[in-house]
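Here the complex is missing a single protein chain, while all its other protein chains stay put.
So that you can tell them apart, the chains are marked A, B and C in the order they are listed, and the count of residues begins at 1 in each.
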Amino acid sequence: MHTPPHPRTGVWLIGARGSVATTAIAGAAALRTGAPATAMVTEAPGFPADGLPRTADLVFGGHDIAHTTLAKRAEQLAAAGVLPAGLPDRVRAELDAADARIRPGVPQGHGSEHPADGLRRLAADIAAFRTEERLDRVVVVNVADTEAPAPARAETEGLDALTAALESGAHVLPASSRYAHAAFTAGCAYVNFTPSAGARPPAIAELAARTRLPYAGDDGKTGETLLKSVLAPMFGHRHLRVRSWAGTNLLGGGDGANLADPAVARSKLDSKSRLVGELLGYPVDDHLHIDHVADLAERKVAWDHVTFDGFLGAQMSLQFTWQGYDSALAAPLVLDLARLMARAHETGRSGPVTELAFFFKDPLDCAVHDLPGQHAMLLAFAERLRRAGGPA
Amino acid sequence: MHTPPHPRTGVWLIGARGSVATTAIAGAAALRTGAPATAMVTEAPGFPADGLPRTADLVFGGHDIAHTTLAKRAEQLAAAGVLPAGLPDRVRAELDAADARIRPGVPQGHGSEHPADGLRRLAADIAAFRTEERLDRVVVVNVADTEAPAPARAETEGLDALTAALESGAHVLPASSRYAHAAFTAGCAYVNFTPSAGARPPAIAELAARTRLPYAGDDGKTGETLLKSVLAPMFGHRHLRVRSWAGTNLLGGGDGANLADPAVARSKLDSKSRLVGELLGYPVDDHLHIDHVADLAERKVAWDHVTFDGFLGAQMSLQFTWQGYDSALAAPLVLDLARLMARAHETGRSGPVTELAFFFKDPLDCAVHDLPGQHAMLLAFAERLRRAGGPA
Amino acid sequence: MHTPPHPRTGVWLIGARGSVATTAIAGAAALRTGAPATAMVTEAPGFPADGLPRTADLVFGGHDIAHTTLAKRAEQLAAAGVLPAGLPDRVRAELDAADARIRPGVPQGHGSEHPADGLRRLAADIAAFRTEERLDRVVVVNVADTEAPAPARAETEGLDALTAALESGAHVLPASSRYAHAAFTAGCAYVNFTPSAGARPPAIAELAARTRLPYAGDDGKTGETLLKSVLAPMFGHRHLRVRSWAGTNLLGGGDGANLADPAVARSKLDSKSRLVGELLGYPVDDHLHIDHVADLAERKVAWDHVTFDGFLGAQMSLQFTWQGYDSALAAPLVLDLARLMARAHETGRSGPVTELAFFFKDPLDCAVHDLPGQHAMLLAFAERLRRAGGPA
Partner (left out) sequence: MHTPPHPRTGVWLIGARGSVATTAIAGAAALRTGAPATAMVTEAPGFPADGLPRTADLVFGGHDIAHTTLAKRAEQLAAAGVLPAGLPDRVRAELDAADARIRPGVPQGHGSEHPADGLRRLAADIAAFRTEERLDRVVVVNVADTEAPAPARAETEGLDALTAALESGAHVLPASSRYAHAAFTAGCAYVNFTPSAGARPPAIAELAARTRLPYAGDDGKTGETLLKSVLAPMFGHRHLRVRSWAGTNLLGGGDGANLADPAVARSKLDSKSRLVGELLGYPVDDHLHIDHVADLAERKVAWDHVTFDGFLGAQMSLQFTWQGYDSALAAPLVLDLARLMARAHETGRSGPVTELAFFFKDPLDCAVHDLPGQHAMLLAFAERLRRAGGPA
């Protein structure tokens, strides 16, 4: 049996057959064969990573409603330039093993299942993964398609009301929150890498508190917002007055198609648009669009145009164009978060892990919005984890 | 203890009739009439500015070899969009007063003057300014045209050798260093806002040490480099591997025309190109061009194109276009530096003031290259100045 | 009485106190003082302009519901960079004279006036202008704010039905069509420089036919669409396959504020989005946004991103950013159109003048969409006008 210092860690991915999940699984396998860990923050030189589970040792499973296998998805990602040509073949065994551990998820709408039964099924899947793979702990990470914003409702304001509603057969939780509920029920840490509701409804946060489990989110910061988090402070430090910030995001592939639904896009836009004003401390005229451009496939292109005043009101501007692969930006952060949250769980941490704001567009309960400040906070957190003892 | 709350502070500008100087002088006058101090870092909300001389109280003079009056230059800057329409008229009295205090400078080449006589004349001009305007102290700031790089020579390696050479009639100092020499001889703090040699020759630094005077530089950070100083750390923090960084700068007006001389441009390019590799800790394939585009007048446009690797080597890119008015970016920093250096001088500080790296492309003796780190260092320095006592 | 070669020509502007109208009036006056006629196509070297009324001789009047004087508006335009500093003062007399000829317009909604009375009043205003200024003819040009698209209705399908409806007191015509009706009733040529309905309702076109008057439109081509009209043919000529074309337009000032209303923007977007597919002959995935960014004042910025396939499907892209002053782009074309339409009217031309497609985003009844083809068509038309005799 496995004894510390190498606890076995599982990563349970919601949306396990999507681009981000596939890239994360294939990437962890690639690291085993010596690929450089570029873009993984916890693998950067000097990062205090002692005590974190090794990336190459992570064991993957998850929920999905899609049936395209990981091996097939990896081939598509290689053709699109996200994965290196040849990698899908080289890590075929790992992809197939993870694919065999994927269980049917729940749809975004209600489905026919009784809601309480559905939650029990999801939690049982995760617990079975932990048992069967002899894992010390599991981190559940939501990388599924973004949901439309869920209106607040009385039944999700407290855990007792929620439990009663669910048992009565009422469908009151969005899918992302059902998975968060299942994660906590199964005794797992939870990460929301999307802007969906996840653990935000008060009843779910209450469940996390009762089960003494940690969670982190929301919405991985992988492009335009990453740039905002360094450029807005630059304007602030130089006392340059930002007048307007207009952005257009062109997204290909699944993420783009999903966000082409205006209701869904609203979640994303809400999570993106608050930042500049919060960083600068005054309101900024902001505009933000998300377009689905199928031809971009796995790529995304963001163009931002910023107007600002200099000395004596001189009018100036900055434009930038960011061109990247969403999955290649997101997947390494998913692996970082799995490592950090597994260790946070191990040290007994519970509730929102605000020190991980570095990774998120819309960090939970955190007032630090500038990237360098968030990075310093992350390093200090990792250092504390390093010095902490073993399992609580 | 620091008694006179309002020591009188002079600012002696080398290149006093250029765009940056004119904008600084007109801007300080505009602040007196209630204009917002946008882009002045020391006037930002929360900046610990107690003890600094008030911007509106600064008294201006300087050296120049040009004859266009400040009033005329201000009209041109207003037509070009740098100054608000109408401002030159409103601050005409202040412009004329400063113009009357401008003394003939020295040319970039040798001229006919005996070099030792020339230095004495420059120092006497600065000292006379201090006496006539009843100033407590004067900060000399170099905002003249950039010089071509000066080759190292034995005579400038030590102060005694330099003095001997100068007295013998040898022309061994570039113009910018002659002004620095005069500043220290006259007992003044010195700021080099250009990439010219200024106080860098060892003999000049030795003179600063002997006279126990502070100095700061080199080369104000006003555009492309400002962006590099926040974007390169962003790539570093995310462990994204930067592969290439190519930039093109289009400059109008005097600065552009001057930099159209390849020898002169070399100074600027050297000062700009080291940064990214230093920030990231590994070599980056960098390319940098400066073009003089007369039609841009007072504007500058910088386009940078960055390629970087993400997870598993996925190839991505960032482009930005920065469009601004060089003088409107530089002038407020000149005022900031005058305030900070006057106070540093007052508190007895001498030698290179490395804490001001925030303002410079190529900061003296400073290993902090990221803007947020430099800003934190600046705030701590300003706080120390605030707490320090009065004149040493 | 009219004798060649100097018929007196009036230009009656709908929206006569807006930015475009003010720029056109100030510009025509500036030409009188020797300013170069940059951006006027009919003033370009080699253009067959013989027989066209001289730009400097045009007499201006118009309708507007705004009260800001032309002199005041011109000052604002000079401050924003559209007009040269000093020009408003130099052409003050011409601005005041034109301003005195502006009559109250009709609101976009119904207003309290009986619709038939309103039309008679508008037509009488235009006829009075012709008489009082002893003009040989008048061209009415719509440069008013864009309207929301008007739904088709039975009463505007034929002139008799329309007349009956109007006399019965029914409000069935959008404002832009009321002005077109008045123009034709007053015996004037009509140009629709906006995407509003103008002369498009069949009843209005029928009125033009009955009165044997010429008209042209719709929607001046001043930026993004201008570029599309040369770039799309380039892709076509090279047999490169355009896959997507996404554009974002940032508009300041009045035009932007007006288009911030989604219903109004729809008119503009409809007029802009058809072009690429028509030029290329196959459907293109297009996306188009218009944002009102108040800080841009009179400027507009368009960013377009095009993806296309090369040989064997190689994926490539083109981006462009167009930064200009909308009024400075539109006003010279308004003057061109006034000259050309006055002459077309003089030679007896009636109905839609399809040869002027060069000037419009959405040209009437014209299958030539590429700019060079439209320019050739324009030159041939001007040549025919030149050769035509005097008044029909």
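Definition applied: a residue touches a chain if its C-beta (ideal position, glycine included) is under 8 Å from a C-beta of that chain, and two chains touch if they have at least 3 such contacts.
Owing to the predicted nature of the structure, the values given are computational and were not obtained by experimental measurement.
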item: Given C:233, C:277 or C:351, the one touching the chain that is not displayed; value: C:233
item: Contact with the hidden chain (one of C:35, C:127 or C:260); value: C:35
item: From C:43, C:145 or C:218, residue that would touch the chain that is not displayed; value: C:43
item: Where the missing chain touches chain C, by residue; value: 23, 26-27, 30, 35-41, 43-44, 81-84, 87, 226-227, 230-231, 233-234, 237-241, 309-325, 328-329, 331-332, 358, 370-373, 375
item: Contacts of chain A with the absent chain, listed as residue ranges; value: 79, 81, 85, 321
item: In chain B, positions touching the absent partner; value: 243-244, 246, 248, 250, 285, 287, 289, 291, 293-296, 301, 303, 305, 307, 315, 319, 321
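Heads up, the rule we're going with is that only the chains that are shown with their structure count from here on.
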item: Separation of chain A from chain C, taking each centre as the mean of its C-alpha atoms, in whole Å; value: 50
item: Averaged-CA centre spacing for the pair chain C and chain B, given as whole angstrom; value: 50
item: Where chain A and chain B are represented by their mean Cα positions, the distance between them in whole Å; value: 44
item: Shared-contact residues (touching 2 or more other chains) in chain B; value: 81, 321
